[in-house]
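Other chains dropped; remaining ones untouched in position.
A and B are the chain letters, set down in written order, and residue numbers restart from 1 in every chain.
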Amino acid sequence: MQLPTNPATISLLGYWIGIAAVAACAAAAVLEVGRKQFDAFGVVVVAFAAALGGGTTRDLLLNRTVFWIADPTYLIAAALAGLGAFMLARRMPLPARLFLIPDAIGLALFTIIGTKLAMNMGTHWTVAALMGVITGVMGGILRDVLANEEPVIFSGELYATAAGAGALALIGLLHIETDPRWAAFWAGSLIFGLRLAAIRWHLSLPKFEARR
Amino acid sequence: MQLPTNPATISLLGYWIGIAAVAACAAAAVLEVGRKQFDAFGVVVVAFAAALGGGTTRDLLLNRTVFWIADPTYLIAAALAGLGAFMLARRMPLPARLFLIPDAIGLALFTIIGTKLAMNMGTHWTVAALMGVITGVMGGILRDVLANEEPVIFSGELYATAAGAGALALIGLLHIETDPRWAAFWAGSLIFGLRLAAIRWHLSLPKFEARR
């Protein structure tokens, strides 16, 4: 397989994949809060929280300009995708599973981007891995907190664990001086593959049950 | 009608209206969590979250000095108003509706201030409008999340929608070069009017109910 080599092509491709992942997370979040009686505004807030919450938390912690303030295309994509899903879902039944694959792509992509951003700022590798996981999963946590539910990622199929494994793989691959594009590709594929396998075979971490 | 023209008078007037709106939001929040068995500390936290949460979120996102750190008068006003409402409400029945009008003034004022601040920093108009809405409504969301309730503004009468309409009106009026004081006055009046009309006639956005 041949990865693209023209830097402008790569970064443009990455940019639009990022926009698409933001839109997919926003739409998926709207379907997941479907059982709540939210109005159009509530739906947009939940879509924003799910799609932009991870990157926003990362940017605040790293003291960077928040990414959607620097480039509002992300904001607009999340709003349009959230409203679109809202309007579609009122007309026809949309299975929540429809968005599992775009959501897994988003998880992989956000985690890789967050880890690389933190590494480029020279943080310790533990901090870089955590920033990757935060970028990948904080959106889902905020969505569930706003909907007043226990965050599903605390108890469901592997989600943050897949993000963590991918972030550590990326850091390891870059440490042994793998080509950064391949490192990102393999680490992202690991996250995507783990997440799909977890959904398919209901893989999960051991649950906590304190003895009393 | 004649708007004041002395800049010092305007800014002093605006300053004290802002302090009063912070105090009103704090007092209103205390009455709204009345059914929870919070103690005086919990009440002050909820009062802070409701009265200062919107502006704090805005300042963190825009990387400005948090407004109540720059000027603690806001902090003191929120604490005194929250404690005052706590002590009064233990002695006599205070209808929650008592604060609906000050709360609507606060919504209008906070939204206008947030939108203008973001515009002055040169953000995209979509970001400026969102900052206005965040400044206006995030306090109420934080209050409900802390009280472990589904945020009422996600499903009740027009609230954020009124804020959004006013923020967009302000941006449009300034775009066609309306005098900034009149633009702020008309956009704020739109928010206040929409909110009162929504309370009076139970106006709300269509609810989300996904087909299954």
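General remarks:
Just so it is clear, a residue touches a chain if its C-beta (ideal position, glycine included) is under 8 Å from a C-beta of that chain, and two chains touch if they have at least 3 such contacts.
Quick caveat: nothing in here was measured; it's all calculated off a predicted structure.
Shown are 2 identical chains; the number of copies across the whole complex in this structure file is 3.
Everything below uses one rule, namely that only the chains that are shown with their structure count from here on.
Work out the mean CA point of chain A and of chain B, and you get 31 Å between them. On the side of chain A, the complex with chain B involves touching residues 30-31, 33-43, 45-46, 56, 60, 63, 65-66, 68-69, 72, 75-76, 86, 89-94, 145-148.
Considering their complex, residues 60-63, 123-124, 126-127, 130, 141, 145, 148-151, 153-155, 159-161, 164, 204-212 of chain B touch chain A.
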